[in-house]
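The complex is shown incomplete by one protein chain, all other protein chains being positioned as in the whole.
Labels run A, B, C and D following the written order; every chain starts at residue 1.
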Amino acid sequence: MTSIISSRIVLGLLKPMLYVAGISLAVCSYHSLADAAILTRLAPWLCFPCVNLSSSGVFSISTFALSLLLVFRINSSYERWWEARSCWTQVVAECTHLANKTVQLLPPGSPCSSMRPVLLRFLKAFPVCLKAYLRRPGSRPLREQIEGLLQPQEASLLVGSPNPANTCLHMIGQIIAATDMRIESKTHLDESVRTLQGAAGSCDQILTTPLPLSYTRHTSRFLELWLTFLPFVTWQELAWWSLPVCMMISFLLFGIEEIGMQIEEPFGILALDSYCEDVEAAIDQAAADAGSMQQQIQQLTSQHHLLPST
Amino acid sequence: MTSIISSRIVLGLLKPMLYVAGISLAVCSYHSLADAAILTRLAPWLCFPCVNLSSSGVFSISTFALSLLLVFRINSSYERWWEARSCWTQVVAECTHLANKTVQLLPPGSPCSSMRPVLLRFLKAFPVCLKAYLRRPGSRPLREQIEGLLQPQEASLLVGSPNPANTCLHMIGQIIAATDMRIESKTHLDESVRTLQGAAGSCDQILTTPLPLSYTRHTSRFLELWLTFLPFVTWQELAWWSLPVCMMISFLLFGIEEIGMQIEEPFGILALDSYCEDVEAAIDQAAADAGSMQQQIQQLTSQHHLLPST
Amino acid sequence: MTSIISSRIVLGLLKPMLYVAGISLAVCSYHSLADAAILTRLAPWLCFPCVNLSSSGVFSISTFALSLLLVFRINSSYERWWEARSCWTQVVAECTHLANKTVQLLPPGSPCSSMRPVLLRFLKAFPVCLKAYLRRPGSRPLREQIEGLLQPQEASLLVGSPNPANTCLHMIGQIIAATDMRIESKTHLDESVRTLQGAAGSCDQILTTPLPLSYTRHTSRFLELWLTFLPFVTWQELAWWSLPVCMMISFLLFGIEEIGMQIEEPFGILALDSYCEDVEAAIDQAAADAGSMQQQIQQLTSQHHLLPST
Amino acid sequence: MTSIISSRIVLGLLKPMLYVAGISLAVCSYHSLADAAILTRLAPWLCFPCVNLSSSGVFSISTFALSLLLVFRINSSYERWWEARSCWTQVVAECTHLANKTVQLLPPGSPCSSMRPVLLRFLKAFPVCLKAYLRRPGSRPLREQIEGLLQPQEASLLVGSPNPANTCLHMIGQIIAATDMRIESKTHLDESVRTLQGAAGSCDQILTTPLPLSYTRHTSRFLELWLTFLPFVTWQELAWWSLPVCMMISFLLFGIEEIGMQIEEPFGILALDSYCEDVEAAIDQAAADAGSMQQQIQQLTSQHHLLPST
Partner (left out) sequence: MTSIISSRIVLGLLKPMLYVAGISLAVCSYHSLADAAILTRLAPWLCFPCVNLSSSGVFSISTFALSLLLVFRINSSYERWWEARSCWTQVVAECTHLANKTVQLLPPGSPCSSMRPVLLRFLKAFPVCLKAYLRRPGSRPLREQIEGLLQPQEASLLVGSPNPANTCLHMIGQIIAATDMRIESKTHLDESVRTLQGAAGSCDQILTTPLPLSYTRHTSRFLELWLTFLPFVTWQELAWWSLPVCMMISFLLFGIEEIGMQIEEPFGILALDSYCEDVEAAIDQAAADAGSMQQQIQQLTSQHHLLPST
């Protein structure tokens, strides 16, 4: 993955850096020709001004604002990325908790135990639906992704929906409502469903609400203008060395902006597949462990029956 | 929308930039005339001082504080904007959750099923009322916006209210209280109502509490003073080039302030209409899906009846 | 209000700016006299050193730390101010929710309906008590402020208390406990009471815990020292222009500190009266709407009785 | 208190400032002797280099990073301090809420009313136990502090415990569990107990987890190195004035670090005693008010009995 990001960033930097290289080359050539008095000989009727900017002067005034803007940009993007990650942590934790509660409250042999596998299947499907929604344009069709998790009839419910994650949560709520759990337990589970609804909403917020366009475009424009004038500043001090130096500085600064852009849309970078697998593994584990756990508890309390009286 | 914001910003920048252009022009003209000794010839009895500020001197001292103020300004505005967006995410998520719970707990055939469509209608109306309130002066009258969602008698309840969003939440609470749901379920739904009340309150807070005026005005004043003195600094180094350079720097810095001003009042920029449509679609979807979901669950549990015993 | 803050800030700035003006005047006079060799003539036995600081040298070293301190100061103050505002948003939202729930759960004709107006009266009184506490020294006596809201006997309960907001919450809790609501509903309302207790606590925290004195005093001291040395730096470059320039820079920097000081104690600036009126209006509205709402619901469900069976 | 902090900071600054004074003196003396060519006369076989650093050069490079580190340091410390204060706000609010609920739910005459004073006593003792724990080494023994609040037998329970605050919360939970309140009310109170447990945990976290040592030591080392080299920079510009100037700059910068150090461990500065008294006063007030409140409510509802039916 490292190499992918790396190459993406290099690709993203190629165009702006070529632009800076072009400007630098032009400025250096012009000054060299002017210095060698070649221009004056070629076109003596023109005036060739020496355009030099002092690095400690006007130019440095804007440096400060630019750096702050760039770092604020990367900071905001980082917060979006971490918030997106936290939403998925919530998804994994709440799905696991719901699965644990399901196998606890619908033990085999209870009247509604037939609903248990259905509920667990939909809990596995929820993160997959959310992932498919968040990676909409480029990802595999949802049908393929959930056909191994759900039965055909169940899958058709989700595939036909305009918002499968919502529909999946609705179905989970319907199943919980239809079981014979005590109302207090149902309410407890519904709170997890509410949290999942909120987490899905936050993901949607991050997906559909980029950083204000006016802000990101202003930062880009500022950076481009600044780098356009950079070669005028460096020529006096560095002469032809200003070509590599300008390239390097533009690489460092465009790099900051590019990274901000990459992590601004976090769902393309986060390991959503791995989180979905975590949920699936946790649910399978919960179902697998339940038997031996209930056996241990039963041994312990051989004098009174396994199922809680409440 | 991009082009709208862009043009708004350009319009907002026009006046201050013309001011800076005027100052620059005056300073450059004065210096040119003074250098050409024209002024001394015209009015030899006057002394024409050469007003130059060194860019690395006194001037740079204030640059730092100014940049920090501007970036802190844009940062605070951004946080307001993101908080406003998050409130609407909460509104969408909680309305969806309430709608899902309503169709789960008031299935067709239950004694209170006649209240179900009313409750769903008011859930659709709530974000519309909130939107109308937040965009008060310029938006379409509330009556027009909700006449397609509510029945006339219901709409009149909201239209006549000084605070329709509050009234809508009150009505939702009244309907929930009047149904025959179990008290635990009602309490669960009331918690969603409480969250909606809080989200509406936070939106109101952002709408009615701008950044402290003393702060925003001080930043503006600082920036204006700074740009007024800029041409005195740039003349020495750039001569007549200082006119375009001052314009550019003022564009970059006023741009930062202008963006801060734009996103400080987020309800004009956020896609509130789209969020209202999201709620409407989610509620319609919930109502539409309920039938087939309950059928699937019934098939699954053919041995015991559909409605939960609790 | 704008003009009040503005004039307050101007007043606050008067003294420090006069100080800076004095220092500048002294420095400029001294240098002028020294340059004109007047001092040497007056007191030839003394040595009059030329005290000049380079602006790019030692002085600029401290500029950076000072700017960061000032901006961190304003930032911390702003966070306090916003947190105070958020607490009042919570107060308004929870009082409204409590009022809505009260009219829903104690409809006219129910056995405890006589407690309904009392509860609503104390809900109106709570923000007024909190406001009076937060603006303690200068505000109107609590008795005057609540005499229109409560009956004399009720008011005496609050007026005699050392902490009326706490007593008011206690009374609200007592009334809720004394009604015949279901225990689940009481618990739901008690959670709102708990939130109000927390919001009152946070307001108290902001009122009684200023920014650490050592911090604010160090920033002030730093700023004063810095401005004391400023005229020594500016003389060389600006001569007698340094008088207005020093005044302007001190206005801009003292202004930042002064704003920080103003919004550090937010309860003097926030529109607490308006929030109290919001609560009163919302409660009156809740009581007024309840009748027509319950009528509509009754029409809808003519086949079953108005009051919920639960 | 102001004067205490102030003097503490002055004491803390004494040693590092003497160090800077020493270095400055040495540098100034060396340069003076070298300039007066005294050194060369004393030891002509040695070479006495003139060690000057340009203030705008290498030195300014590190100024920036140093300032940011110092401000980040003070910022982190401030956040710890405010978080500690917020935990105590929670403690006060939750203890008050628990006391209010206790007098509401265990009115005089109810079967468990004998537990009411015990519960209130332990609620008063909890903040005292927490305070004693947080100020462990230097504070008065816990036994003395709680002997006025608890009966001897109760006090011995806490004094013997390795973690009295935990034991106190456990006892509060035990008493709540032993009363005849309804289970829903008990659960409501247990949530307050859980919040108190969390607040105590957060206080413990702040007490036992200082800022990463590597970070604070690196900042200190950076600052010391920087100030060691400062006199070499200032000599050229300020000659013997560099002694007072270096002292002043070191006072301002060490001051920032020292303040960070002071508020990093907030429990020595916060007015914990006052918060404990607030809790005690609120509990006494709750117990005192309960009678007249219940009387008022009884008058109001003369037609039905005082105690709630639930």
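Going forward, contacts are C-beta pairs under 8 Å (C-beta built on N, C-alpha and C of every residue); 3 or more make two chains touch, one makes a residue touch a chain.
What you are looking at is a predicted structure, and each value in this text was computed from that prediction instead of being measured.
Shown as candidates are A:S139, A:S156, A:S185 or A:T209; the residue that touches the absent chain is A:S185. The missing chain, though absent from the display, is touched by one residue of D:L25, D:C112 or D:A281; that residue is D:C112. Touch with the chain that is not drawn comes from one residue among D:A84, D:L149 or D:L169, which is D:L169. In the full complex, chain A touches the hidden chain at residues 1-2, 5-6, 9, 55-56, 59-60, 63-64, 67-68, 70-71, 74-75, 78, 81, 85-86, 89-90, 92-94, 96-97, 100-101, 103-105, 182, 184-185, 187-188, 192, 233-234, 237-238, 241, 245, 248-249, 252-253, 255-256, 259, 262-263, 269-270, 281-282, 285-286, 289-290, 292-294, 296-297, 300-301, 303-304, 306-310.
Within the entire complex, the positions of chain D that touch the omitted partner chain are 51, 53-54, 56-58, 60-62, 64-65, 68-69, 72, 76, 111-112, 114-115, 118, 153-154, 157, 161-163, 166-167, 169-171, 173-175, 177-184, 186-187, 190-191, 193-194, 197-198, 200-202, 204-205, 209, 211-215, 217-218, 221-222, 225.
Definition applied: only the chains that are shown with their structure count from here on.
A rotation of 70 degrees, rounded to the nearest 5, superposes the Cα atoms of chain C on chain D.
Chain A and chain C have centres, each the mean of its CA atoms, that are 37 Å apart. The set of chain C residues that touch two or more partner chains comprises 56, 60, 64, 68, 182, 184, 187.
Viewed as a contact network, the protein chains form an open path, each link joining two chains that touch. Pairwise, the chains that make contact are A-B, B-C, C-D.
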